[in-house]
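Everything below concerns the one structure shown next.
Removed: one protein chain of the complex. Kept in place: all other protein chains.
This part shows chain A:
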Amino acid sequence: MNEGDRVHVERGGQEFEGVLLPSSTPEQLVVKLESGYNVGIDREDATVDVLESDVYDIESAQDEDGQSSIEFEEGLPTISLISTGGTIASTVDYRTGAVTAQFDAEDVLRAVPDLAGRANYRGRVVANILSENMTPEVWQDLAHAIYEEIEAGADGVVVMHGTDTMQFSASAVAFMLDTPVPIVFTGSQRSADRPSSDNVMNAVCAVEAAKSDCAEVLVCMHASQSDDRCALHRGTRARKNHTSRRDAFETVGRRPLGTVEYATGDGDTDVSFRREYQRRGEADLDIAADLETDVELVKFTPGTGPAMLDAVADSEGIIIEGTGLGHVNTDWIGHIEELIDAGTDVVMTSQCLDGRVCDRVYDTGRDLLDAGVIEGEDMLPGTAKVKLMWALANTESTAETMRTPIAGEITDRSVSEAE
């Protein structure tokens, strides 16, 4: 008896006939009935007859037959689709019952036929992992892959990425690359195997953004719960602010940099921007992908003693997510000073997320500055972590780099933006 066999199962007078499916537990048989329903039957009590072997090849059922029908069209821009895994490129794993990434970029083209006719596509797989498994090493592979794609003539790059850590990867790429073309990260919050997946609109809008004039690293995701438009966030200012909603991503502190109006069928998909951005061709392609990965992000909350810092004492760099304007319990300050004296760069950010760190207002802040802490301006803590990795490996003065905008991660002026 193997998975994919047509079987007859009897259990206490009840009879079932169908295809044996992979089960997540050894105690249970899972049978797909003629009606399409799956049922679980206790293996111990069941009598199984194999009616026909290998009716279905479960392993390859997901694979498409036939080749992609995508053809090169003269006059359309070339967009490189880079897949790293994640929900947008995922489908159900019937062994574990979980959603995993199984698609390469070609599959995405087949899965989203709406992409056809919008560009000529190059496909590339850098990784096939869920974004919680993303590492700085993959960021580097990704940056090199994007660099090669642009060098090979891509007019824009779309990176399909899991949403959990998309903002980190987008920040890393933004620090590592000078780009003459748009690099657009997109993903989906609802898996591609459901008719309501947000992958179709996100992918279409990402391709349109990648064709636009904005040569920056962007995150392109739903702007609202409706399938009407995507927001374009600067990668270094974006944050996943909801666990499950389609419009989970927000630009912290401001409205998104741009918008892609979505239109189905032959309608025009319009890309617009609210603020200044780096234009296509303004920058020359360059890469600086080195990272000092020995950097940690530490969050201070009431009741957390300075011993927390012992665990990260030998790090090359530490980002502290402090309270308010950038504070920690006074007890921490001596420890922090010791770390800095021992050669660790310590950068202060705020768990308020929105607003600028200012350690010159209260005594605690002034003491932190005296101890040698670097103010992280209005950088998001996660972005600051990625930047510190990059700064330690690529620049002379870490402190100066951390306070200087490199890729839109710091805004010069804090402004209130009306809706």
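Here is the rule we go by: a contact is a pair of C-beta atoms (placed from the backbone, for glycine too) under 8 Å apart; a residue touches a chain by one contact, two chains touch by 3 or more; residues count from 1.
Rule of thumb we're sticking to: contacts and distances are computed from a predicted model.
With the options "Gas vesicle protein A", "2-oxoacid:ferredoxin oxidoreductase subunit beta", "Glutamyl-tRNA(Gln) amidotransferase subunit E" or "Formylmethanofuran--tetrahydromethanopterin formyltransferase" in hand, the undepicted chain maps to the protein name "Glutamyl-tRNA(Gln) amidotransferase subunit E" (source: UniProt).
When the missing chain is restored to the complex, the residue among A:G12, A:G153 or A:G305 that touches it is A:G12.
Only one of A:D178, A:D193, A:E261 or A:D294 touches the absent chain when the whole complex is considered: A:D193. Summary of contacts with the chain left out: across A:V7, A:A119, A:A170 or A:M201, the touching residue is A:M201.
Contact with the omitted chain, checked across A:E34, A:E74, A:D284 or A:D412, is made by A:E34.
Although one chain is not displayed, its contacts with chain A can still be listed: residues 11-14, 16, 19, 21, 28, 30, 32-42, 45, 56, 58, 61-63, 92, 94, 97-99, 189-190, 192-197, 200-201, 224-228, 243-246, 264-265.
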